[in-house]
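This view holds just a subset of the chains, kept in their places.
First chain written, first letter: the chains are A and B, and each begins at residue 1.
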């Protein structure tokens, strides 16, 4: 693990999800910029002190040389370091599970994609919500034509936790609104790429043709990074999409919602109540589908950990993805990546797409909110 | 009453709301293009057969000449007739309550506004939802600063009843998608102007500076009229807005929702459950406000007809507006319009604004979805 040291919540989430099902063990780490603190934290987690490294470069060099060296690294560091650390890991022959955004630019992301392809390595990206069972069900409902032809994709991830300039007092918020560490965007990259990826999972055939983005910095000191943005999208098929993302939706919790409208019906999913999926067929009563129920598609039930009615949470979603990362890593190490061709998980392509989308949104917004082709 | 004949649901709603509190009586009508059928219907409603007219021109001429002639006419005819009928009524010295859109063009709407001003007549426009008590409460919460400075206005009116080409079989749907009778838009005018007016009531200080509209005809035969549209708005104050309107949101009922986000908190209202208003202050638990409760502003409680807990519906909202129309008419007839200056009701200015907004949206959409100044 790189990053995710003492006090890091996201580090805890990664470790907890990765080790949940026994597919991953934590055996080495470069947890902290302060080597002593990093080592202490690693020891606290039960690691061999010799495998608590002062930095990622040392970790990759030493571990790559060990016969029992790490096979995969989880990167939970600030955004500006994702590219160099991932690149270094891949160059050392180590699989990667990386926080999003993968990089700041599409060019960098494509660079990583090329290296990973060449070395036969897996890069998993932390679109954790996509591991929820009902996302799989949504994808199946679209694939089997229940909704008809897809017309409209409405995405939203709009919380209110940063309605005021909380970064003045909170270091955890501060780096997110500083272009040096956060990259070219705040909420577009930090929040909107989540429902964007979910929409890609549910509607894999939709390709964005052009988009338009309007972004604002309601807390002025955050400029040029936005704390609110709206994106319009047009797809090749004639479908249209919108995405609202915000950190100043005052009083809202997550409000991550995905609604897919087809010619026959719609589905709607809300991440705060992830065990339910609303299915609305025009002319019929709305239906509330529940996780774990026998009426779901068998593939949706594959990840079931506990009976219907019992709530699963984000940890299970994230653990489901780690199981698939493990399968993918194994297949790649066996030289048989084809056997996971149908496995749904956020890989390097999803990482590239997220970066490209943010980059395109920023280009549109900075040109005054105009339509730009999506290439 | 002009229009609203046999089988017209909107005619029933108008009559039921107008007569609910005894402020209006139905004493004359030109209910139908077929004079015989119109007369028969009028008689069925209890009217004097002599006051069941073959057309509106005859009605206005005859009634204007009677000492006990009608003082106000309700116009519930297809869109293309609103302008001439309203104009004729005003010229005959008769107050008007008209279905929206008031006209097809802003120029026509301004023409009506000028005549009404000159003659001292009231023109009420059928933005019926705005009569709900919780809209008043929302306006009070904004006015007293509970939400802080307004940043974001999110509007939605998106049903799915016309997901398929129902107009092939339904005359009631057919005229709505024919530019000759419906005007330059379908859902923008028919649906979106409702939440637009509600937002104006709640946030009277917000002035649109420019907007951008993207519209689609998912049922292709409806082109150039749209069955789906998204509008982005920028206000003078720096606030931004979005509006999604649709008749192809398959499986959805009304989905008319208004969310107003300020620097301190947000409110959200949904027309299908109009007796509730959600108030979310950042850092506090979300609150569900209920109609009729003593914690509301006294002005919000002024319209109360029945104890809290009991649901009121659209008829009460619409009746509340008729009460205000009656007060406004009385004030104008008394030559004292100033005394209703603070009375909240959708008058001619609201009618003009709705037409201007639709016209601007269409101009933007037809130019490829570009930003256009709002003038």
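As a working rule, contacts are C-beta pairs under 8 Å (C-beta built on N, C-alpha and C of every residue); 3 or more make two chains touch, one makes a residue touch a chain.
In this text, all values refer to a predicted model and were calculated from it rather than measured experimentally.
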Subunit number of the complete homomer, 2 shown here: 4
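Following the convention adopted for this analysis, only the chains that are shown with their structure count from here on.
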Rounded Å distance, subunit A centre to subunit B centre (Cα mean): 43
Subunit B residues touching subunit A - in the complex, by the definition given at the top: 147-148, 151-152, 154, 160-161, 163-164, 212, 214, 216, 218, 228, 230, 232, 234, 238, 240, 242, 244, 246, 248-252, 261-266, 279-282, 284, 286, 368-371
